[in-house]
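Reviewing the structure listed below.
One chain of protein is taken out of this complex; the other chains stay put.
Take a look at chain A:
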Amino acid sequence: MGGTQKKKFERGSATNYITRNRARKKLQLSLPDFRRLCILKGIYPHEPKHKKKVNKGSTAPRTFYLLKDIRFLLHEPIVAKFREYKIFVRKLRKAYGKTEWSAVERLKENKPTYKLDHIIKERYPSFIDALRDIDDALCMCFLFSTFARTGKCHVQTIQLCRRLTVEWMNYVIASRSLRKVFVSIKGMYYQAEVMGQLITWLVPYQFSHDHPTDVDYRVMATFTELYTTLLGFVNFRLYHSLNLVYPPKLDIKAESELKGENEDEYAMDSESYPEKLAALSASLARVVSTAEEEDAQLDAFPTEEEDLEKVEAREKEQMQLETQKKIFEGLKFFLNREVPRESLAFVIRCFGGEVSWDRSVCIGSTYDATDETITHQIVDRPNVDKSYINRYYIQPQWVYDCVNAKVLLPVEDYFLGVTLPPHLSPFVEEKDGDYVPPEKLKIMALQRGEKPEENDEDDDEEDEEQNEDDEDEAEEKNLKEMEKQKSQGKSLQVKVTPGKMKMENPVRLEQEEKAEEKRLAIMMMKKKEKYLYDKIMFGKKRKIREANKLAAKRKAFDDTEKAKKKKTKN
């Protein structure tokens, strides 16, 4: 054969990939700079399908990038800024070393910086793309805003994150888009629906913090840099869509309310405005001030294809949603000092309630604990010393459970000192045969509008039990008597009585008919089809059996609990 022979690893997948070090050398950047650039531009390493081919026969674990991606990186203008920064650092270090302080000042004034706006525009060409990726951004921003401002990471970043998260929370309050809250051991999960997108984010507790050592802070800081820019632009767009002023300003009315004495106790002048915004207790100013918010009437679109039923169903859904957004409307809350103020204030205001807290906790409290019109006071202690008659003292879980249930739950279960019902996760969708915890069943019943069932109070239980026992005993007695009589050969005192008309229950009749039809259809199936049907039913029945097992377990647990309670009582 003539010509050159084909050599291995010269074409195909081996030439599509490039190792990390090679890529770095091609770009002439240091490793941390390369990592930062990849994170900012959204270039991720790939695992090739046939590692041996790409790695030229060896199986050493290497990080591979697509060659086309790296070539695309070469055109990025930020690369030049990275190099400038490196030179700046070198010059600064020299100036420090030579103790030329004027040079140091001059260099610091002209520090090279870069902006990421064009990258955001390139990665998220439309607003909906940006909204889809906002989960991650929100989590990072909330996380960084809880960091301590010691200087380990730039304090400016922390401040910017705080500002953006406060803006986001204010937007969610103004648009009433919060849907679910879940209080977990890791942090608080929130879910909001913004422009049709479901956005979930996680907020850490304010008081956790032991910073883990095996997390790379530079990587996280780079991600945060990108995400703060993204979140800022998204906030801008969202605010404008709601006709609010973009760097957000408090409504003039609300601001005058908030103006209290001793404002400098809380914060410096420069910081008091953002702190007031962060208090989340006042409404925001609008660009074009509207008189009062009116419920927008849904336009009636005459659709030919859809049935009237569907349109009606949708309208009904919409009405339901509107009512669900206002569950706390008209209620006045007061937060005690030991409850998480920001989270509760956020949730309560999202659903229309008014909230305030003690003056010593934070800036921006609108009314005091002594206000007579307060309807609910959120307390987390075993008892309160002074209690007013016309308000409920409840634990904070009530607020979260109400939000998840979308209906006001009975307050009695959440009084002080009462064992709380478990806080269920709203992110779990139960299918037909699955186990549903009894608390959830209760909530669903409430949602449907049925009256709350009798609470498990000990006295009632005892009465019921006693009643049941009595009834059972009576029945047993009757049976025993009948048997005795029969054995004794006496004829039972059975008489022929005129017949009673049995009222035919039409609903029951229908159901029976349906069952009959079903049975007939099953009998008429072919063998193969019957085989498949049996398999499906077996699967379903298995689920139901498991659910029953779990329910039995739960009952056993509840019984033991009751027994324990009885023992302690006695």
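By our rule, a residue touches a chain if its C-beta (ideal position, glycine included) is under 8 Å from a C-beta of that chain, and two chains touch if they have at least 3 such contacts; residues count from 1.
Going forward, contacts and distances are computed from a predicted model.
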Considering the UniProt annotation of the chain absent from this complex, which name among "Integrator complex subunit 9", "Ribosome biogenesis protein NOP53", "Small ribosomal subunit protein uS9m" or "Dynein light chain Tctex-type 1" applies?
"Ribosome biogenesis protein NOP53"
Looking at the whole complex, which of A:186, A:480, A:518 or A:566 touches the chain that is not displayed?
A:186
Could you tell me which of A:248, A:340 or A:364 touches the chain that is not displayed?
A:340
Where the complex has a chain not shown, which of A:26, A:123, A:359 or A:391 is the residue touching it?
A:123
From A:87, A:195, A:219 or A:525, the answer for touching the chain not displayed is A:219
In the full complex, which bits of chain A touch the chain not displayed? Write them out.
39, 42-47, 61-63, 66, 68-69, 72, 75, 109, 111-118, 120-123, 126-127, 130, 133, 135-136, 139-140, 143, 154, 156-157, 159-160, 163, 182-187, 189, 200-202, 204-205, 207-216, 219-220, 223, 225, 228-229, 232-233, 235-237, 240, 246-247, 338-340, 380-381, 395-397, 420, 422-425, 427-428, 435, 437, 439, 550, 553-554, 557
